[in-house]
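All protein chains of the complex are present and in place, except for one that has been dropped.
In order of appearance the chains are A and B, and numbering begins at 1 in each one.
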Amino acid sequence: MQLDAPPAELPPAAVPARPARSAPTERRTRAPTSARQDPAVVRWGLTLAAVAVLGVLVVVPVVHVFWEALADGPAVYWNNLVRDPATRHALALTLTVVPIAVGLNLVFGVAVAWAVARFRFPGRSLLVTLIDLPFSVSPVVAGLVFVLLFGPRQGIFGPWLYAHGIKVLFATPGIILVTCFVTLPFVARELIPVLEADGPEEELAALTLGASGWQMFWRVTLPNIKWGVLYGVLLCTARAAGEFGAVHVVSGRITGKTDTLPLRVEKLLQEYRTPAAFAVASVLTSLALVTLGAKAWLERAEASSLLTPDPSAPRGERSKERKDEAA
Amino acid sequence: MSITIRDVSKRFGASVALDGVTLEVPAGGLVALLGPSGSGKTTLLRVIAGLEVPDEGSIHYGEENVTNLPARQRNLGFVFQHYALFRHLSVFENVAFALRVRAWPEERVRERVSELLHLIRMEDFGPRRPSELSGGQRQRVALARALAAQPKVLLLDEPFGALDAQVRQELRQWLRRLHHSVGVTTVLVTHDQEEAFEVADRVVLLNRGRVEQAGAPLEVFENPANSFVMDFLGRVNVFHGRVEAGRLFLGGLEVPCPDNLHGEPRAAAVYVRPHELDIDGEPNGLPSLPARVLHVNPAGPVARVHLAALEGNLTLQVEVTPERWQGLGLKVGDTAYVSPRRARVFLPDYAI
Partner (left out) sequence: MRPVSRRVLPGFSLTLGYSLFYLSLLVLLPLSACVLKATSLSPAEFWDAVSTPRALAAYRLTLGASLAAALLDAVLGFLVAWVLVRYEFPLRRLFDALVDLPFALPTAVAGLVYSSLYVPSGWLGRYLVPLGIETYHSPLAIVLVLTFTGFPFVVRTVQPVLEALEPELEEAAAILGASRWQTFTRVLLPPLVPAILTGFALSFARALGEYGSVIFVAGNLPEETEIAPMLIYARLEEYAYAEATALAVVLLGISFVLLAAINLLERWSKKYAA
């Protein structure tokens, strides 16, 4: 038994030649009609002004970092980076702290997004507010609260931990803790809207087809939120690697022991080793530029993977219809 | 396998979605849950699937009480309204999903999926993504996916709601044939009575979370249990009058009404379908209402006539054969005489 090919549905190309004004990839704002066109003077004037703003604010500083870092030639630059054991240690410390903090916040972000986006429970909106809290706390205050907990003499747990030989403050664990704190919201904030927009249909479909909870998560949920995950991890990594204020407070700034790369920049500047400070800064700037490049790439990749020719089932509206049905 | 629903209730906050529903779906049957938006039909389907847990009552598959069995252990096929195809998987892998999570060997998966792709006539579409398919194709993939693991029960939520009229028509017939050959107990939800009547061998009418009537399509259509069912199934003329001692009074009209022999007069709503009204150029001795012809649509298998009663504020819809209409020779503005061939009287609830 077979079904005849449905004749009513024409291939997309056969649609009459109406202007495809709201195709998903096309930005409607890109094709101004005369009624929307500003005079050329205004256009060029504003464009030049905007470019100048971005130039002075963003481009000049980036160029300046590399200029100063390379002021004494590539050989000196290289020595500044690799010959200084304290700088090498700072790099190693940053490379230790960042993956741990990002990993912990990734697990948290996925868990909390699942709970918040898929279920309703009392205190849910309070929980969402709590997730955002670290964004509105000054890094110095973030560092301070951990000093109050773990300070070896005055902290709440500090003296006990100190007596048992556990160092949190002025050591790697403290740096990891504050880094986790300041970067806590990133993954969760990316994932909650993604999960909410998708609705639970595909997951429910997986369950009716016999998938277990973990099978559903690995085979359906995770592939659907992967762009959000990558995005969150990217932003979280950039912020974790660059965090200064909070780490400044809890690390004790012990050269060769608790200096991360951003702290090393400050230390070198204080030691009047400006080219070395800029050399380290150039590494961090490169990381920032890579982050921006990766972000732009992710946005494009996501847009092209979401290109759906058939808009009959718009994402996000399915669950709304079911709600009407239930009401 | 048969499905039994016993006294199932479900509330969402303050709103009652299901209110003491009891229902039997015979093994191998094809049942349509029919009702307006908000009637609870989708909720009932999701309760049967285990996608909602009822507040009260129980669900049985055959002899087994499955009320607390998670959806994934019920071995059922569910087709979602918007299909819920896995966007990141190919058509092949979508259909294979239930087999993969059951850890079928690769060879048997291939065999079963090709069989299903053949069944839905999409053998060449295996590597495509759902986003590259038309609505009707997605619908068929969703069905194939639901059938892959040979479920005992197939549930469909508004399966043709998002499709063009013509594709819908074909898929209905296809579903009918499919059900005939696979023989799986099937429940589908729809708000379209034509669809329900055409596909299902049993129709269940739901309203405000309650079952209003259940039965074979013809039975429900010919003998509606109450005014809601009458109203919901097709066009109808509603008259408000009174019954008294087996006679019905509508304005100047008086017709016998042997079902209601109460002595005292009662208010009643009278329902007459357009094709159950006859029309004539002059009084023919039968009880009739004089009315003015407002509009005629003579195209199609029936002529649809709209009339306004000369007395009272009442508009009438009448359907007669085109031949009869032409034979009458009436024009817009003429006066005609409308008489009921059959009327159904429903007393308001408070009178019962």
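A few points about this structure:
One rule holds in what follows: contacts are C-beta pairs under 8 Å (C-beta built on N, C-alpha and C of every residue); 3 or more make two chains touch, one makes a residue touch a chain.
The structure displayed is predicted, hence computed values, not measured ones.
Residue B:71 is the one among B:45, B:71, B:89 or B:122 that touches the chain not shown. Those residues of chain B that touch the chain absent from the view are 12, 50-53, 70-71.
Contacts to the hidden chain, counted on chain A, fall at residues 27-30, 32-33, 35-36, 38-39, 42-43, 46-47, 49-51, 53-54, 56-62, 64-65, 68, 104, 107-108, 110-112, 114-115, 117-121, 127, 129-134, 136-142, 144-149, 151, 154, 156, 177, 180-181, 184, 196, 199-200, 203-204, 207, 212-213, 216-217, 235, 238, 241-245, 248-249, 261-263, 265-266, 269, 274, 277-278, 281, 284-285, 287-289, 291-293, 295-296, 319-320, 322-323, 326.
Basically, only the chains that are shown with their structure count from here on.
Chain A and chain B have centres, each the mean of its CA atoms, that are 50 Å apart.
Across the interface of their complex, chain B is touched by residues 1-9, 201-202, 204-212, 215, 219-220, 223-224, 307-310, 312-313, 318, 321-322, 324-327 of chain A. The residues of chain B lying in touch with chain A in their complex are 12, 15, 17, 37-38, 40-43, 49-51, 70-78, 80-89, 97-98, 100-102, 118-121, 131-138, 140, 145-146, 148-149, 162, 164-167, 170-171, 174, 177-178, 181.
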